[in-house]
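All protein chains of the complex are present and in place, except for one that has been dropped.
The block that comes next holds subunit A.
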Amino acid sequence: MSLDEVVGELRSGMTIGIGGWGSRRKPMALVRAILRSDITDLTVVGYGGPDLGLLCSAGKVRKAYYGFVSLDSPPFYDPWFAKARTSGALTAREMDEGMLKCGLEAAAARLPFLPIRAGLGSDVPNFWEGELKTVESPYPVDGAPETLIAMPALNLDAALVHLNLGDAHGNAAYTGVDPYFDDLFCLAAQRRYVSVERVVETEELVKTVPLQALLLNRMMVDGVVEAPGGAHFTLAGDDYGRDEKFQKHYVESAKTPEAWQRFVDTYLAGSEEQYQAAVRRFAEEA
């Protein structure tokens, strides 16, 4: 599939899970394709980074379920997410990072909830405005039952993830030190789309990485897109590190409407190929 064909299968109002973590292996090319579309009114689930920021910059997020939002390097706080929050533009379902994993696992196992300790005593239940309940254990500890957070399943209409290597059928692998939670996002979703740095024959895929790195199988994927540089400006395992200079440029550009319009015109107004070419020019000039 192409990036725009994937986005063509998405609809306004959907609940979309976005893989990666902070500014790490985010499916940024797919996010950029959403920005090119008229899809809006999204509920976004994820470990937030500039993916959520870019979607907020275009006013496409109605509600967000997240454990944190971070750029992972100075200035750390994403400027567009901050603007959306301080202007009240989105409804926040903020939660502990572990609760997000738990909610995806519940959805993956088709369970209505899973019990978890994290969240108790904090302001997380207040963020959820009645959406988050507790559950009492039927098995007491020393005569007293534990009452835990009943983390609801985070069921997704669609999942978008970016991996390093895949075949045309949806088998896909990560390289580098961390799979993040991309398999859980796919297992929690109705429609699953993976962009990869490189599409190869299955035989080459399984010869290139250890078995443990084969994160996705065919049952977990509906569409594969070849998108070299598709995680830019976030890092992508062994393929490339974070483009710190460009991420700083993104942050600086968010500061004034004029600077942001220049950023949009230069990087976001055209195709993914035009984006990658403009990014190469930025690297040469910097």
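The working rule: a contact is a pair of C-beta atoms (placed from the backbone, for glycine too) under 8 Å apart; a residue touches a chain by one contact, two chains touch by 3 or more; residues count from 1.
Keep in mind that, in the parts below, contacts and distances are computed from a predicted model.
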Name check vs UniProt for the chain missing from the figure, options "Na+/H+ antiporter subunit A", "CoA-transferase", "Nitrogenase molybdenum-iron protein beta chain" or "Energy-coupling factor transporter ATP-binding protein EcfA2", returns "CoA-transferase"
Considering the complete complex, of A:23, A:43, A:57 or A:70, the missing chain is touched by A:70
Answer key for A:21, A:193 or A:250 versus the chain not shown reads A:21
Missing-chain contact among A:3, A:16 or A:95 belongs to A:95
Subunit A positions in touch with the non-displayed chain are 21, 48, 66-70, 76-77, 81-82, 85-88, 91-92, 94-99, 101, 116-124, 126-127, 141-142, 144-148, 177-181
